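Everything below concerns the one structure shown next.
A single protein chain has been removed from this complex, and every other one stays in its place.
Moving on to chain A:
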Amino acid sequence: MPGVTEMSLDNMFCSRCREGFVPHEKIVNSNGELWHPQCFVCAQCFRPFPDGIFYEFEGYKYCEHDFHVLFAPCCEKCGEFVIGRVIKAMNANWHPGCFRCEECNGELADAGFIKCQGRALCHTCNARVKAGVLGKYICHQCHGVIDDKPLRFRGELYHPYHFNCTACGIELNSDAREVNSRPGYAANEMNELYCLRCHDKMGIPICGACRRPIEERVVTALGKHWHVEHFVCAKCEKPFLGHRHYEKKGLAYCETHYHQLFGNLCFVCNQVISGDVFTALNKAWCVHHFACAFCDQKMNQKTKFFEFDLKPACKKCYDKFPQELKKRMRRMYDLNPKRIPV
């Protein structure tokens, strides 16, 4: 180095003691500054630097030990000095490996963190904790809180807008339906999502009671489809499970309640009338129980009968009624002919 060769001992002096150098004396040169070897020591302990390693701070040089003691940050977690990369966070210093999420213990140094009630949390845990407090779900995809209704898909909950309809591609909302595209398979990996419109068009029947799709046995009645267990008597709410049902004004009833409510009990046997019903005189009869109330002779649709206190009387019996009674009956009929004798 030409500068060095031109240097003369006259204009050289020690950076520490400001004294000159004696010819042939050893000189320490560090970054262009010169020292007597006895002057090139730690500013704190005045001892040479072990292995020549020193740390410089505000113009002074320190041995490793004293530099740490005086200036190096202490890790908040392990209490050791932090050498190299220091994470300054939460009003403290940390080794990158010591600054971790207080929930999941994941490293936060590169992922970033959120201060949550005095604790450092990763984004995921923060969202979960926040949602837990609010009673909300966390999207399995973006880990954000789901403010509106979540969409359930293959067993997890999501923001509906992360998905599009398998059929028409429209962005989904929470009305979307998950369809088990391979019926019979218990695993849900095959499930796919459809918007409500496309779902309805796919011909998957919707239960008239619960409004959910029917993926197993379908009952079709009253112009609607039903889950087997949801097709029930409108009165007792027991499922028909294949038993006969009776319809009235758009509702289905079991045999017992249909007849209890709509009065098709036989006047003679007081049992539900199975088969054809004979209706007359504000009453109903099993076809084989329709008989004259006075002699018990069976009657049919063609038999002429008389009405007596809304009981059927065959002609033979009516003829046997005493004259005075028939006279009274006639008088009542004449005065009030709106109804009576058939």
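Following the convention adopted for this analysis, contacts are C-beta pairs under 8 Å (C-beta built on N, C-alpha and C of every residue); 3 or more make two chains touch, one makes a residue touch a chain; residues count from 1.
Assume contacts and distances are computed from a predicted model.
Chemist: So which of "Trafficking protein particle complex subunit", "Signal peptidase subunit 3", "Ubiquinone biosynthesis protein" or "Ras suppressor protein 1" is the UniProt name of the chain that got left out?
Modeler: Of the names offered in "Trafficking protein particle complex subunit", "Signal peptidase subunit 3", "Ubiquinone biosynthesis protein" or "Ras suppressor protein 1", the one UniProt assigns to the missing chain is "Ras suppressor protein 1".
Chemist: So one chain is hidden, and I want to know which residue out of A:Ala72, A:Leu251, A:Val268 or A:Val287 touches that hidden chain in the complete assembly.
Modeler: Selected residue, touching the omitted chain: A:Val268.
Chemist: Touching the hidden chain in the complete assembly: which of A:Leu70, A:Leu134 or A:Cys295 does that?
Modeler: Only one of A:Leu70, A:Leu134 or A:Cys295 touches the chain omitted from view, namely A:Cys295.
Chemist: Out of A:Arg47, A:Arg217 or A:Arg328, which residue would touch the omitted chain in the full complex?
Modeler: In the complete complex, the chain left out is touched by residue A:Arg328.
Chemist: Extract the touching residues of chain A with respect to the undisplayed chain.
Modeler: Where chain A meets the chain not shown: residues 263, 267-268, 270, 282, 293-297, 309-311, 316-317, 320-325, 328, 332, 335-336.
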